[in-house]
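Complex shown without one protein chain; remaining protein chains in place.
Let's look at chain A:
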Amino acid sequence: MGVLTRNIDLFVHHFANTLKLFAVSGIASLLLGIFLAMLRVSPVPVFRGAGTLYVTVVRNTPLTLVFVFFVFAYPYLEIIKFEFFTAAVVALSLYTSAFVCEVVRSGINTVPVGQAEASRALGLTFTQMLGSIVLPQALRSVVPPMVSTFIALLKNTTVAAGFSVREAGAIRDALSELGEDTLTGMLWVAAIFVLLVMPLTYLQRVLEKRWSVAR
């Protein structure tokens, strides 16, 4: 307990940054992931190819390398300068969106193809068909894997500690320099992560109940 109470400011400050990272990159990767899934099921071969290429490359790259790219290599391209926090958000969002894309796509595949054909027969465009027929049904069936993806994102934010974002992953280093017992400190970090994941699991349960469909 002492480690936590003596360094409460440190814990609060660092976990606040963790949550900030999680919130911003969570929203960004959800939007980008759905967009990518739309690309992957679109009738245009070029779009499908682009979506597949993106998922293959990004999903198969270790997150740390994605970070290394945006923090150390990207600046050489001299496009837009990122602050370290922004770079972390970009890396996390691009990485997680590949997973979100696959989750959403698996949901889309659960919607019988007859529904898409029926909506086309009714004269809906591709976007209308996806937006009002397929995606609403697809998203409700992917709640559990989607929540898992976001839990993974929450924990993945700790990678940013190595790239100048002072969040939960940096607590151990700070404690070690303060001469505190790092092992106890790490246990507290783990415990707080469990606490943070609990609302997400609760959200999963609520959504599953509310959106459940009789089949």
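Methods note: a residue touches a chain if its C-beta (ideal position, glycine included) is under 8 Å from a C-beta of that chain, and two chains touch if they have at least 3 such contacts; residues count from 1.
Here is the rule we go by: contacts and distances are computed from a predicted model.
Q: One chain isn't displayed here; going by UniProt, is it "Carbon monoxide dehydrogenase subunit G", "Amino acid ABC transporter substrate-binding protein (PAAT family)", "Aminomethyltransferase family protein" or "NAD(P)/FAD-dependent oxidoreductase"?
A: For the chain missing from the view, the UniProt record says "Amino acid ABC transporter substrate-binding protein (PAAT family)".
Q: Which residue among A:Ile8, A:Ala23 or A:Leu65 touches the omitted chain?
A: Selected residue, touching the omitted chain: A:Leu65.
Q: For the full complex, which residue in A:Leu77, A:Ala121 or A:Val194 touches the chain that was left out?
A: Final answer for the missing-chain contact: A:Leu77.
Q: With the missing chain put back, one of A:Arg120, A:Lys155 or A:Arg172 would touch it. Which one?
A: A:Arg172
Q: If you put the missing chain back, which residues of chain A would it touch?
A: These residues touch the chain not displayed: 64-65, 68-69, 72-73, 75-78, 83-85, 161-164, 166, 170-177, 179.
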